[in-house]
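Dumping the structure here so I can ask a few things about it.
All protein chains of the complex are present and in place, except for one that has been dropped.
Per-chain numbering from 1; labels A, B and C assigned in written order.
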Amino acid sequence: MTSQRKLPADGWSEQLIESFLGELSLMDSNNFPSNCGVGEREARLASGLVSRRHFHLGHGIGRSGDLTEPQPKAAGSSVINRLTNDLALDALRAAGLRTARACFVVPMATGMTVTLCLLTLRHSRPRARYVIWPRIDQKSCFKAIVTAGFEPIVIENELDGDELRTGIDDVQRAIVAKGAENILCVLSTTSCFAPRGIDRLEELGALCRDHSIPHVINNAYGVQSSKCMHEIQQAARTGRVDVVVQSTDKNFMVPVGGAIVAGFDKALVDSISKNYPGRASAAPSVDLLITLLALGAEGWKARLQERKRMYTELQQRMMQLAERHGERLLLTRNNPISIGMTLTGRGGDRTELTQIGSMLYTRCVSGTRVIAPGDTKVIAGHQFEGWGAHHSHYPHAYLTAAAAIGITETDVERFIGQLDKVLARWRRDRPPPAAPSPAPAG
Amino acid sequence: MTSQRKLPADGWSEQLIESFLGELSLMDSNNFPSNCGVGEREARLASGLVSRRHFHLGHGIGRSGDLTEPQPKAAGSSVINRLTNDLALDALRAAGLRTARACFVVPMATGMTVTLCLLTLRHSRPRARYVIWPRIDQKSCFKAIVTAGFEPIVIENELDGDELRTGIDDVQRAIVAKGAENILCVLSTTSCFAPRGIDRLEELGALCRDHSIPHVINNAYGVQSSKCMHEIQQAARTGRVDVVVQSTDKNFMVPVGGAIVAGFDKALVDSISKNYPGRASAAPSVDLLITLLALGAEGWKARLQERKRMYTELQQRMMQLAERHGERLLLTRNNPISIGMTLTGRGGDRTELTQIGSMLYTRCVSGTRVIAPGDTKVIAGHQFEGWGAHHSHYPHAYLTAAAAIGITETDVERFIGQLDKVLARWRRDRPPPAAPSPAPAG
Amino acid sequence: MTSQRKLPADGWSEQLIESFLGELSLMDSNNFPSNCGVGEREARLASGLVSRRHFHLGHGIGRSGDLTEPQPKAAGSSVINRLTNDLALDALRAAGLRTARACFVVPMATGMTVTLCLLTLRHSRPRARYVIWPRIDQKSCFKAIVTAGFEPIVIENELDGDELRTGIDDVQRAIVAKGAENILCVLSTTSCFAPRGIDRLEELGALCRDHSIPHVINNAYGVQSSKCMHEIQQAARTGRVDVVVQSTDKNFMVPVGGAIVAGFDKALVDSISKNYPGRASAAPSVDLLITLLALGAEGWKARLQERKRMYTELQQRMMQLAERHGERLLLTRNNPISIGMTLTGRGGDRTELTQIGSMLYTRCVSGTRVIAPGDTKVIAGHQFEGWGAHHSHYPHAYLTAAAAIGITETDVERFIGQLDKVLARWRRDRPPPAAPSPAPAG
Partner (left out) sequence: MTSQRKLPADGWSEQLIESFLGELSLMDSNNFPSNCGVGEREARLASGLVSRRHFHLGHGIGRSGDLTEPQPKAAGSSVINRLTNDLALDALRAAGLRTARACFVVPMATGMTVTLCLLTLRHSRPRARYVIWPRIDQKSCFKAIVTAGFEPIVIENELDGDELRTGIDDVQRAIVAKGAENILCVLSTTSCFAPRGIDRLEELGALCRDHSIPHVINNAYGVQSSKCMHEIQQAARTGRVDVVVQSTDKNFMVPVGGAIVAGFDKALVDSISKNYPGRASAAPSVDLLITLLALGAEGWKARLQERKRMYTELQQRMMQLAERHGERLLLTRNNPISIGMTLTGRGGDRTELTQIGSMLYTRCVSGTRVIAPGDTKVIAGHQFEGWGAHHSHYPHAYLTAAAAIGITETDVERFIGQLDKVLARWRRDRPPPAAPSPAPAG
């Protein structure tokens, strides 16, 4: 296994995985029976409970110089770290990023990992002050730029039918206006809440190539979608893509706390891992390793297929439900995960609309978002009109639901049932809604 | 427990801790029996093995806005996060940082956490480009500055007898030369390898106060030493200290991967937690929580006392051993953890000296460092003469060993035994060493 | 849960089960934080590993007087014990023993448990020396009688077509010959290897009723079959059934080591639990409790249904395979679990036939039995002709396979595949077999 560097075809039993980790763990110096430690960091673990849950691995990953460098004191941990990165690369390729050349797991969530990537790019672009960022209304994406010390150039999305797509002309204008050498990178996005679609990655990749600007893709939960992965792959083939950042928890069903930095140029990926100062937690790597071994190549592909099937299922069921309630789905061909449904009943009243969200939550439905036009939010000095909708003036109030990896028939069943009840109740005392405007051709 | 916000007097049994975590875990929405999730992040865990080792906690800590903010979907995780920060503050105070006002656990090791602090300070000092940094030869400290995008002003240490202390006049000169407003902060250090001592924190604190420059203290493994904690406390009382960063693994015997950001001003500490973009791994918090509950206040103090006792023990035993081999200990009154011993036999030959380190390692002694004069290293464009010794021209070759928290009698016993054999063997075929020069008065 | 005394409708998550056991465990005195023990048995556990795997339960079940009596020192363990017995009764009823009135779990496997039942019956029948036992060729059943100190009267089975059924006339003759008051009980059997069928329980029950002889049923793995359970229920309704003994591992998929003693008269069942001298291991009870909570009533019934379906599947597949190889299935309408298939090729050669078994085992097929006529075995002084076939002169050589609870499609698939290969290979160099004789009408 440690030499093959690929996912096993069939998943391993937990018993086998534990046995494997147990053997590796015994290779770390803190687990040598006759070891004596007189350094300042000897992976001593005070609590047996903590020790066991980490399989007695205490040294973390990385060395002061590099997140991917082996630690002499911790041969087992080093193998785990390398192997996880190998298997993660294999899993990304299987999911569609066929020509990815290198990747590594960072024990930080997507936002902070994007920050680390931007900080690394700074070394090769010392004059750069700006990051061009097609708007996506997730706070941590925006903050990742600000935390890294750069000024975001927010590119408003264009309305195409119901769907929101990259304002590609605005991107071009911004490059010219600010000067390519002053721009650290374009930070685009794949996965996002409807009605925003995947960014126009090929066009952005072409612009980046033409202006020699790095292109970082926030692929937070896009690994689970073959469409997201395909579009990244295309952009990399025809234009420029430097780094792709994805969440481990959102794509691989592990606890929050890890991200994978992947790229098509090994040297660049290495430079990011080398830019991380010091060691780091091994927990996200170990979680991912266990999960990938448990799934195997077949299990991983089956999960991806199943998700796609559930997306169709969710879409069908929501469409029928929408019809029953005089609503309709938003037509968003470029969003393969999240689905929006109009909420037209006295739609202007934000307070009443957001009640729907809390009514659902108290009925154990988590994850829906209700967006009513008109919210304004200031983040790090930047004012976002129509916050939540990825657009200053989106024309509809709506609700979103996502078919994310791991969703089950039962989830869909329950969601549709509860949403049906909630909408019925919500409308009971309200005047009949005006029919929603039909979706213009996308 | 969740309302007291203090360490329990006596440690809890593992059974009780697991029961407590189990109850909290059932409060997270992913563990509700009838939950259905249609969001993009529902804390679904593919592997039962992963789920169990995290007590079925999947949502991590923090919200897009803030590492310390509660998550509505994850009430249990939120309690764990808050409680951990409360107990950590109590533990820091018990260890000597009596007037600390706030702290939080970051799931990143010390280096990256220092980077995060520097990035936060940038927002209030947009013109600043420099970080003043009394030299300490640990790569990740230096890299923390560079990764954050700042230029380190390296302050050479002064030789005071055997000991290396802060070049305080050079700090003052650097402030004047660069201009206070161009300086992001002074980044000082407490814990370090001998013969470097704790930085002159009071003097640095006074300079920072006088020039209105933030003062960040890298207290990596200083929590375990009442001397380190006392000097920070003094500097905060008499001068300026903004942030103190400490490792969880080095001080609290948990796996690598967490740090505590502490301070004397709640607003500043909060601004750092708010600067972290997105959620983060709960694993380091959970590890620390388990460990603090298992220790209790009494257990924590007992561990600190025991470490101090072991330091004296290690010092005595090394002194006797040094005498037997014609060596002597370096006199470093301001280093309460690490101990240096001269290596005088044909000391100029670096290769031969470093053999001692590998001979020890193959005998299961981990953590010693052998420093031979004359190494030069370039890190991020900066050239360090005499790398490893915290000084360009340290006059002795030497070996260090540390009495870090958790060290046992057996560790010391074995170390002394193995070192004795190694030194005997190493000298066998060599000419008798010249007597080491006596230590000048400190 | 602890008051309902019934299986939960839906199974519990492992998380919930662990949390429940954790709470109960804290009620045992050895887990009180301030307990001090000065008895000779204080449930101190030397190894944390052992303690954890038993959820810190150390006191076992029962008291010196009675396996079902609560222990004052161990309130939690006592609840677990009582609850397990309640849920086991509910599960037996759901499986078809509708009028069962009492049962308890014994931490001994079926054989030793039958011994305990016989030893208890002795107290009310002090003159009895014999146990009437319709032959079944499983060593431990026979030994259970001998170990208890009784003399087995072995009743040869009658050949009815392919099938072996109770020699009911011989039973009657034996009762008369030995004298009813000298007979401790009739020990009949439900589940067994084909071609033996379930004993004629109604006829045996009638005889026992008429002669006032106790009737003990060895229902080792019959709980999983509605037919076995139905026939027991019928015999109890129309005739006499005193005690029914069943294995926990064979019916409930827990590790080997427990049995359930059930009956239709609470006083009799209690007298057996009271006859057990001393305490006993709680492990089999805890395993069964966990499993029953995890299954719930729905899960339990689904498992039973699934097994029945798999029996039909296995039968169909074996029938097709038999045809391909010129063999046929033995017609055994009264065996709902085990299936026999003739092996006619030069059938007289025992050594060659038993090769088939080892060829299968080396191909990872476990559990088949190959029976060639002519084996004789002496157990405890009794000579069994034709050992293995439940009959002195069974006319066929054959192989058996069982559709036991938990068997999967994959098991059947692999078994048929391997058996096909093995039979093909085994016959390759042999003369064509004579056609097997047709099954006479059952």
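Rule of thumb we're sticking to: contacts are C-beta pairs under 8 Å (C-beta built on N, C-alpha and C of every residue); 3 or more make two chains touch, one makes a residue touch a chain.
Everything numeric here is computed off the predicted structure, so don't read it as measured data.
Asker: Among C:K73, C:R93, C:R135 or C:R165, exactly one should touch the missing chain; which is it?
Answerer: Residue touching the chain left out of view: C:K73.
Asker: Quick one: which of C:P8, C:P284 or C:G388 touches the chain that's been left out?
Answerer: Answering carefully, the residue with contact to the hidden chain is C:P284.
Asker: Please pick, from C:H230, C:R414 or C:R427, the residue that touches the omitted chain in the full complex.
Answerer: C:R414
Asker: Since one chain isn't shown, list which residues of chain C touch it in the complete complex.
Answerer: Those residues of chain C that touch the unshown chain are 14, 17-18, 29, 32, 34-50, 53-54, 57-61, 64-65, 72-73, 107-112, 114-116, 119-120, 122, 138-141, 143-144, 146-149, 191, 193, 221, 247, 249-250, 252-258, 275-284, 287, 290-291, 294-295, 303, 314, 337-338, 361, 364-369, 401-407, 410-415, 418.
Asker: Across the whole complex, list the residues on chain A that are touched by the chain not included here.
Answerer: Interface residues of chain A facing the absent chain: 13-16, 18-19, 22-23, 25-26, 31, 33, 48, 52, 56.
Please note the rule applied: only the chains that are shown with their structure count from here on.
Asker: Using mean C-alpha positions as chain centres, tell me how far chain A is from chain C in Å, no decimals.
Answerer: Using C-alpha averages as centres, the distance is 53 Å.
Asker: Averaged over CA atoms, how far is the centre of chain B from the centre of chain C? Could you give it in whole Å?
Answerer: Inter-chain centre distance comes to 62 Å.
Asker: Between chain A and chain B, what is the separation of their C-alpha centroids in Å?
Answerer: 32
Asker: Show the residues in chain C shared as contacts by 2 or more other chains, in ascending order.
Answerer: 48
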